[in-house]
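Excluded from the complex is one protein chain; the other protein chains are retained at their positions.
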Amino acid sequence: MSNIANKRQTSGVDKILRVALYTVLLIMAAVYLLPFIVMLITSLKDVEEIRTGTLLSLPASLHFDAWAKAWSGACTGNSCGGISPYFLNSFQIVIPAVLISTLLGAINGYVISLWKFRGSDLFFAALLVGCFIPFQVILLPMARTLGLLGIANTTTGLVFVHVVYGVAFTTLFFRNFYQSIPSELVKAARLDGAGFFTIFYRIILPISTPIIVVTIIWQFTQIWNDFLFGVAFSGFDTQPVTVALNNLVNTSFGGKEYNVDMAAAIIAALPTLAVYVFAGKYFVRGLTAGAVKG
Amino acid sequence: MSTKTANSESQKTRAGRPARLSLADWMPKIVMAPTVIMTLVCIYGYMIWTAVLSFTNSRMLPSYKFVGLDQYERLFNNDRWMVALTNLGVFGSLFIGICLFLGVMLAIFLDQKIRAEGAIRTIYLYPMAISFIVTGTAWKWLLNPTNGLEKLIIDMGFEDFKFDWLINPDMVVYCLVIAAVWQASGFVMALFLAGLRGVDGDLIKAAHLDGASTFTTYRRIILPSLKPVFFSALVILSHIAIKSFDLVQALTNGGPGYASELPANFMYTYTFTRSQIGMGSASAMVMLGCVLAILVPYLYSELRGERHE
């Protein structure tokens, strides 16, 4: 429908409209960027400048001390290693959790859309409820379960929790995507003697790239940004970066070092930001390909 | 799941071939099994357990001394809970409404063959990448009357400017709305943009041949065809609204007083710091009730829709 605008661009009114359109878009962009810019500017100032200057006043000279401190020198309690060790913890949790939950979601979606059995739709409905359960509810029983499984306060335990509560969303995504695949495709393949996994591997997976990208981005963001599970289920040496960030901004020595807080906040957000900036295109493309249907 | 019926089902799908139990018949169920078990235990099992606890007088840790509906009665006599519930109503409806409006608007604007669309889209979308802990930290700083936006505008010369929502108990809930909208509206924009890109071009051409204006085309033809997207967005947004917890924790910590608390924070506080697991569980059940109220119509239309296909 973009050609609508194109065709009529000749008239003067449309030109004005177009200028207005760009103005609105750019103003909105500025509004969206504002908090980030403020964070960035603040992180580059020294404490004195923050106190005397305004939000948007640029730093007189660039100070990267806050960044260095946030990364490797800021203290929480009596450990002064910044947030870098927790950064690694987060990756150790996020990578396996994203891969496992995506894989499970793909298989579930494949079954629910193309290998329906009695009760599979009902189960899907039941699973969807899992997307919505307020996570505070499950903290205590989950703690008990993790204890029984012997993986309490470990990285494995956190991966497990994230997989359990992520699989509802991943299944939803894949199911909606596979819904548009004609079931004849599977039938034909079965007549040719292909089995369950062969069809999945040979036919379904190759066309799933857009939705895999969407799911991975979604899961990566969700799990990376999780705070509640991180604080409740991690051990003292397996805390993810969000918990460390919260510790850091809630800890102050003498005065509040807003520049360090902001630098740490940006560092903690960098991986997900990078994913959105570099893979955002594929995200929207993947959504177009069917994730938002139904 | 009964094997017999499942079997007859597969007989139907494989018309013309003899019904025979093979590994392939079992495969779908086998691969689904882990998810089924996880769901049954970790979602439904825990929910039932929470429901049971909501009828007990559990305090510090779960106990099984039943007190009937006492906890629910206490809950609805609790000022703080009523504040949290009202806040959820205000926050939820404003958040969802504004996000949908902004999302649709920005998506339509972006869909007009905009130069640098990719860059602008990324700018709108990036807040979604950031955790609520970071969002809360940043907005707390922006909304703080002594060193945030208020000071900025006063320094620009508007000396009477006042923007103290963060410390005003009547207005603080709107601070939550601002931060949450900032975070999620770009994502809604992406959903709608994707939807717009999927609309059948012929439909639009036809409308144009009939002389419909751009505005009418959007209102009459394009937007109605995006109903499923509205639905997805609505579900995702209400799920964010009901679960909002981190944002409150980081932005206001429930304050001033408990004016900006949401049910998730209430439940958390009562269960973990107040040692009132019974009452916390009761509040969780009310929250689940809200979830189901949203979810049941959605699931109904979802599953019924399929039968029509």
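Note that the chains take the letters A and B in the order they are written out, and that residue 1 is the start of every chain.
Note that in this section a residue touches a chain if its C-beta (ideal position, glycine included) is under 8 Å from a C-beta of that chain, and two chains touch if they have at least 3 such contacts.
The working rule: contacts and distances are computed from a predicted model.
Participant: Would you mind picking the UniProt name of the chain not drawn here, from "Ferredoxin", "Probable sugar-binding periplasmic protein", "NADH-quinone oxidoreductase subunit N" or "Assimilatory nitrite reductase (NAD(P)H) large subunit"?
Facilitator: "Probable sugar-binding periplasmic protein"
Participant: Write down which of A:Trp115, A:Tyr165 or A:Phe233 is the residue touching the left-out chain.
Facilitator: Within the whole complex, the residue contacting the unshown chain is A:Phe233.
Participant: Out of B:Leu85, B:Leu152 or B:Leu166, which touches the unshown chain?
Facilitator: Checking each option in B:Leu85, B:Leu152 or B:Leu166, the one touching the absent chain turns out to be B:Leu166.
Participant: What residue numbers in subunit A mark contact with the hidden partner chain?
Facilitator: These residues of subunit A touch the chain that is not shown: 75-79, 139-140, 143-144, 146-148, 152-153, 231-233, 235-237, 243, 246-248, 250-256.
Participant: List every residue of subunit B that touches the chain not included in the displayed model.
Facilitator: Spelled out for subunit B, the touching residues are 59-61, 74, 77-80, 140, 144-147, 164, 166-167, 169, 252-259, 268-270, 272-276.
As a convention for this text, only the chains that are shown with their structure count from here on.
Participant: Could you state the distance in Å from the CA-based centre of subunit A to that of subunit B?
Facilitator: So the centre of subunit A lies 15 Å away from the centre of subunit B.
Participant: Quick check: in the complex, which residue numbers of subunit A touch subunit B?
Facilitator: Going through subunit A, the ones touching subunit B are 1-6, 8, 18, 21-22, 24-26, 28-29, 31-36, 38-39, 42, 50, 54-56, 104, 107-108, 111, 115-121, 123, 125-142, 145, 163-165, 167-168, 171, 187, 190, 195-197, 221, 224-228, 242, 245-246, 249, 258, 261-262, 265-266, 268-269, 272-273, 275-277, 280-281, 283-285, 287-288, 291-294.
Participant: Help me check something: in the complex, which residues belonging to subunit B touch subunit A?
Facilitator: 1-2, 5-6, 9-10, 13-14, 23-24, 27-29, 31-32, 34-36, 38-39, 41-47, 49-50, 62, 106, 109-114, 118, 120-135, 137-139, 141-142, 147-149, 151-152, 155, 182, 186, 190-191, 193-199, 201, 204, 208, 214, 217, 222, 228-229, 231-233, 239, 242-243, 245-246, 249-250, 263-264, 267-268, 271-272, 277, 281, 284, 287-288, 291-292, 294-295, 299, 302-303, 305-306
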